[in-house]
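Removed from the display is one protein chain of the complex; every other protein chain stays in position.
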Amino acid sequence: MDKKNKSIWGTRIKGKTSSIFQKVSSSIEIDKRLFKEDILASIAHVEMLNKQKIISFKIKNKIIWGLNKIQNQIIKKKYVFNYQDEDIHMSIEKKLFELIGEDAGYIHTARSRNDQVLVDFKMWMINSNNKLIKILDQTINNFLKIAEKNIYTIMPGFTHLKNAQPISFAHYILAYVEMFSRDRQRLKNNFTNLKENPLGSGALSGTSFNIDRNFTTKKLGFKVPTSNSIDTVSNRDFVLDFLFASSVCAMHISRLAEEFIIWNSDGFRLITLNDNIVTGSSIMPQKKNPDPLEFLRGKVSNSYGNLFSMMTILKGLPLSYFKDLQDDKKIVFDTFDNLIDSIKVLNEVLKNFSVNKNEMLNLAKRGHITATDLADYLVKNLNYPFRKSYQITAKVVNYCEKNKKNLSDLSYKELKVMEPNIKEDVIKIFDLNNSVNSKKSYAGTSFENIKKMIKKYKNA
Amino acid sequence: MDKKNKSIWGTRIKGKTSSIFQKVSSSIEIDKRLFKEDILASIAHVEMLNKQKIISFKIKNKIIWGLNKIQNQIIKKKYVFNYQDEDIHMSIEKKLFELIGEDAGYIHTARSRNDQVLVDFKMWMINSNNKLIKILDQTINNFLKIAEKNIYTIMPGFTHLKNAQPISFAHYILAYVEMFSRDRQRLKNNFTNLKENPLGSGALSGTSFNIDRNFTTKKLGFKVPTSNSIDTVSNRDFVLDFLFASSVCAMHISRLAEEFIIWNSDGFRLITLNDNIVTGSSIMPQKKNPDPLEFLRGKVSNSYGNLFSMMTILKGLPLSYFKDLQDDKKIVFDTFDNLIDSIKVLNEVLKNFSVNKNEMLNLAKRGHITATDLADYLVKNLNYPFRKSYQITAKVVNYCEKNKKNLSDLSYKELKVMEPNIKEDVIKIFDLNNSVNSKKSYAGTSFENIKKMIKKYKNA
Amino acid sequence: MDKKNKSIWGTRIKGKTSSIFQKVSSSIEIDKRLFKEDILASIAHVEMLNKQKIISFKIKNKIIWGLNKIQNQIIKKKYVFNYQDEDIHMSIEKKLFELIGEDAGYIHTARSRNDQVLVDFKMWMINSNNKLIKILDQTINNFLKIAEKNIYTIMPGFTHLKNAQPISFAHYILAYVEMFSRDRQRLKNNFTNLKENPLGSGALSGTSFNIDRNFTTKKLGFKVPTSNSIDTVSNRDFVLDFLFASSVCAMHISRLAEEFIIWNSDGFRLITLNDNIVTGSSIMPQKKNPDPLEFLRGKVSNSYGNLFSMMTILKGLPLSYFKDLQDDKKIVFDTFDNLIDSIKVLNEVLKNFSVNKNEMLNLAKRGHITATDLADYLVKNLNYPFRKSYQITAKVVNYCEKNKKNLSDLSYKELKVMEPNIKEDVIKIFDLNNSVNSKKSYAGTSFENIKKMIKKYKNA
Partner (left out) sequence: MDKKNKSIWGTRIKGKTSSIFQKVSSSIEIDKRLFKEDILASIAHVEMLNKQKIISFKIKNKIIWGLNKIQNQIIKKKYVFNYQDEDIHMSIEKKLFELIGEDAGYIHTARSRNDQVLVDFKMWMINSNNKLIKILDQTINNFLKIAEKNIYTIMPGFTHLKNAQPISFAHYILAYVEMFSRDRQRLKNNFTNLKENPLGSGALSGTSFNIDRNFTTKKLGFKVPTSNSIDTVSNRDFVLDFLFASSVCAMHISRLAEEFIIWNSDGFRLITLNDNIVTGSSIMPQKKNPDPLEFLRGKVSNSYGNLFSMMTILKGLPLSYFKDLQDDKKIVFDTFDNLIDSIKVLNEVLKNFSVNKNEMLNLAKRGHITATDLADYLVKNLNYPFRKSYQITAKVVNYCEKNKKNLSDLSYKELKVMEPNIKEDVIKIFDLNNSVNSKKSYAGTSFENIKKMIKKYKNA
């Protein structure tokens, strides 16, 4: 076996790299995903070098010609990624030497892989953030469509998974519009850190070449150049920001998934999933399982785990660059792929389930769900302190339970026995529609409020 | 033992609550910390109720009188927090009954504990966020002072903890200004979610009372009322946002702590801690241990653990309110207390260590740290491709190592043998000051750049 | 303010310790919980020192007299824990000086706080492990009692929370006996590491005094002395082992809690919680919330978070002792307290809920839950391949669904149309009791198997 070290550092470091280490160390299987960004950034870099008269016009053109050729080869799958080339940057540089000869040696002037990999990675993340924002727009839209169709769908609102107060199903759905809107906003906030251009920070201390960082910043779609070269190559806050935003979003999805799994059970039957999003059993012929929902619930584990991985890497890590940081890309890609798949599956679920309105209404009739309405009635009509009204209502509920009645089964007469000052109009209080529609406070479940909110979200 | 259930729900739920459950369930030892916020929010609430003609002027005043009295008692430590009162809200309501009688029963009109606890908690968090921002201002200031005094302090810049390129110690310090500035910004971003007023969301569906949420929003320092009552009582995103921002900040601290521990070792000796921040050993009489730094490094575990606790709670939790959520306060208080202590200790460290400039300089002389400067020189002066210059320099380094010399020990003659086209002015390249100052690219370690940055941060 | 450093290291380290650092650094509020273990270990230590003729009989007795006195004072709450004394070890040593004068100075011969704190901590953990094992015994017993009463209680067994196959409720309950038995075993396995005695490892390198580690090992209830002094003071594996075992146990509890919350909902109503373990609402008079179950579900977050805190501390920590490790006690105490409370609450729940047998049976009638029994019947009686039987059964289920029938509603005639070879005895297949009892494979849900298992667990 050839014992020579073929890396660019082969002059300095003699002897072949340990094969197991070379295998684990090579990141090319992961970071080849950045080939477009790497080439774009290299082109911007050499254009800047030429503008600043650090390299000649001719060499610049030669390099760009070579890079474009490489890009084409990769796109057309005619490019061989060799794990011995360590990473995408080295692979492309090496290929460039094959294509244009020694002049390829000018490309790494005034830059280091430490800033190069960051510029690639941030460009990819800006792009991926935009993709997530776009698909969240669709998700929010899907929720709004469901809400619009279910303004008058009455269901029990739960606290502690027990019937609490009646709500509109649309109101429940709009809660998720709030959540995913926050997720979207979190991703947008992340652009501030993401759009600081790392290129030009060199290995860690900047460079003595007369470079123009504003040129590459503009060219590559960043807002400003980073301000401290050591921080630039050490910093992975923007990675954590992404992983955290993803985790919160995945967590929101898990909450919906959990609740839909419960509602889809034979105990609840509030929703039905279409056949194209259920799976069967290998042994039980009758089964229709809500696998996609379980997939969504479980997948939050991926975001959580990856966030904690990255936090572990950064714990107690001195400045500036260390190999430990290399896993940032594997972690981010894995989170992104899983999250975007999850959101797609979520969108599929949103389009492929039906609401069992009767079951919802029937369930809402259980659990003395309008008890608060009665207490509020007593406050409004008899001017009782709320706490007194609450106690009276508690007694009424006890009476119902003892007599196996629902609140709405009570006659005015029965009520009057328990609270002599009560008026006959109390009866309407127990009507579920009336109850829902009475919650007219801003953000409440009344129909008009829901309509107003849907309008607001649509214009957002 | 008395078997009666003395809770407000004693009418509905018969029999005494299990004592072990009552013990673990009671959160008053934790949430009594919110007493001021609870009273402020209650005052705003009853003022609004009165303005909206839901309760009378007289009752409003009576309640406010009572609440103020309670606040005084608590501040003067004349108030007994009884764990049987479950939480701070119930405790105060109960006390109010003692003070003003049945009219206390009006206070809970048109609200639920579900929105009440959130308004308290968010008010506390807004306040605490501001405290953190303020103390981070001081920290950044402390870093800037150290930077100003060390612009010309030369040290080795590290990658892989190996000498890489010479830098100014000030430049290293400014990397932390970047980090803590981002931490500050993250806390500021969190205000968007924090300043949505939950009060008025009721148990989960809003209320049928004609309340004015904008009134309490303004009164209590929020920006806007929340938009969906179900989301309001289910949402703990703002808790995660805080725990995440804290974790990143604590992680930054851990990185500094780790590096300072290394620099304080007998191997490095780059810094010396003052006697007031070292500790001794119970058995080894000579020891001066950097305990505060280890404290800071270890404390990131607190933020990380708490973040993951809260993320665990929220995983797969259906809407809306569940008892699971109650630990949010314990978790946030614990994180806040530990983080603010950590930042205080960090500030103490920053004021109580000295820089061993000679040791820094001596260490910078090791490791052929100006090799990149030589490679860059060859590019600039001989117009070689960088990659060729790099190879030549690698040979020069090998020569040095073989002959046990530093780069700066080389004579022009020796260099000329290895690279015939080299000129005599190459020698200045190996001067550390020159090397540092040559990195004039934006964000680089040159003295002028550092001065510019310090100015920029000071004006920020 | 007095500027003198009053620590034992005051001779070496001049100047008063920074007050904020002293505050955060002091662990006495946490580790005072170890006072008994500290005193026991000190007594064993000085007895050994005397046996080995390192200290005199008289001094040994004097020290032991003093230590016993201190123990009494602490038990009688006449002892002041001063946070300036740093930790329980220093506090007691200082007090000993007050009580017996300079001879107290002999106590720290041949030991360091590094091994001292570990011997205390491990003794505490051995004891606490035993407490957990004991209370898990009770829990398992409680489960067995429930199982015994519910052997013939039929309910739907769920996969994907959808009705899958009918089971005995006892069988479901015994699944938890398996889980908690594994938890108990995990705690028992941990004794191997816990029962290695750290005392005698000194600061990190052992001691030059002629000590007898086997003496203290035996005296203090350990099995063997540890084998490497550096590892001894660096090692916190036994802490992780405990936190992990706790996390798995808490996770098991969270699974039960989740399922019981679902079963307690108005959608399922399979169980009813007694009034002494439900709570009411501040606003909704009808509510009976399963707070203890939510408490149990949420508390897994405590164990998880603490495990990850400790794992964070140990990540990348060099050997040997560092201050970072000090939080181990806070973390373990917090986990232990929360876990033991959780198990107590769990035991309370197990004694205070009732099974709604009718609801269980009714739910089991939904979802064509005996479809697998039909498929198995076809295999056994018609010798069809299982996959073919499965397809036939799927058609039968489709027929039922289309005709809004349950499997058990089908007549032999209807079945014969779909599968001509079927015999009349097929009908008994749809009987739920029959179905449950037919699962006679080892570990299956048949009544006899359940009885056999209950017997087995009882004899374990």
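In this document, chain identifiers A, B and C correspond to the written order of the chains, with residue numbering beginning at 1 in each.
Keep in mind that, in the parts below, a contact is a pair of C-beta atoms (placed from the backbone, for glycine too) under 8 Å apart; a residue touches a chain by one contact, two chains touch by 3 or more.
Not measured: the values here are computed from a predicted model.
Peer 1: Indicate each shown chain that the hidden chain touches within the full complex.
Peer 2: Taken over the complete structure, the missing chain's partners among displayed chains are A, B, C.
Peer 1: Using the definition of touch stated at the top, determine which of C:Leu187, C:Leu407 or C:Met453 touches the missing chain.
Peer 2: Considering all chains, including the one not shown, the answer is C:Met453.
Peer 1: I'm checking contacts with the chain that's been left out. Which of A:Asn50, A:Gln71, A:Ser112 or A:Thr216 qualifies?
Peer 2: Of all options in A:Asn50, A:Gln71, A:Ser112 or A:Thr216, contact with the hidden chain holds for A:Ser112.
Peer 1: For the chain not shown, which residue from C:Ser247, C:Asn289, C:Asn306 or C:Asn356 touches it across the whole complex?
Peer 2: Going through C:Ser247, C:Asn289, C:Asn306 or C:Asn356 one by one, C:Ser247 is the residue touching the chain not shown.
Peer 1: Just name the one of C:Ser19, C:Asn61, C:Asn82 or C:Gln185 that touches the chain not displayed here.
Peer 2: Answering carefully, the residue with contact to the hidden chain is C:Gln185.
Peer 1: Check the options B:Gln71, B:Ser91, B:Gln116 or B:Thr159 and report the residue that touches the missing chain.
Peer 2: Going through B:Gln71, B:Ser91, B:Gln116 or B:Thr159 one by one, B:Thr159 is the residue touching the chain not shown.
Peer 1: Can you tell me which of B:Asn68, B:Asn130, B:Asn210 or B:Ser265 touches the chain that was removed from the display?
Peer 2: Of the candidates B:Asn68, B:Asn130, B:Asn210 or B:Ser265, B:Ser265 is in touch with the missing chain.
Peer 1: In the full complex, which bits of chain B touch the chain not displayed? Write them out.
Peer 2: 156, 158-165, 261-268, 270, 281, 283-291, 294, 308, 311-312, 315-317, 363, 366-369, 371-372, 374-375, 390-391, 393-394, 397
Peer 1: For chain A, enumerate the residues touching the unshown chain of the complex.
Peer 2: Interface residues of chain A facing the absent chain: 5, 7-9, 11-18, 20-21, 23-25, 89-90, 108, 111-114, 116, 202-203, 274-289, 291-292, 294-295, 297-302, 304-310, 312-313, 322-327, 331, 341-342, 344-345, 348, 352.
Peer 1: If you put the missing chain back, which residues of chain C would it touch?
Peer 2: These residues of chain C touch the chain that is not shown: 8-9, 11-12, 102-110, 114, 157-161, 164-167, 171-172, 174-179, 182, 185, 189, 192-193, 200-211, 213-214, 225-235, 237, 240, 244, 247-248, 251, 254-255, 257-259, 262, 297, 300-301, 304, 308, 311, 314-323, 372-373, 376, 379-380, 384-388, 390-391, 394-395, 397-398, 436, 438-446, 449, 453, 456.
Here, only the chains that are shown with their structure count from here on.
Peer 1: Centroid from C-alpha atoms only, then distance chain A to chain C, rounded to Å. What do you get?
Peer 2: Chain centroid spacing, chain A to chain C, equals 33 Å.
Peer 1: Where does chain C touch two or more other chains at once, residue-wise?
Peer 2: Touching at least two other chains: 281, 283-289, 291, 294, 308, 312.
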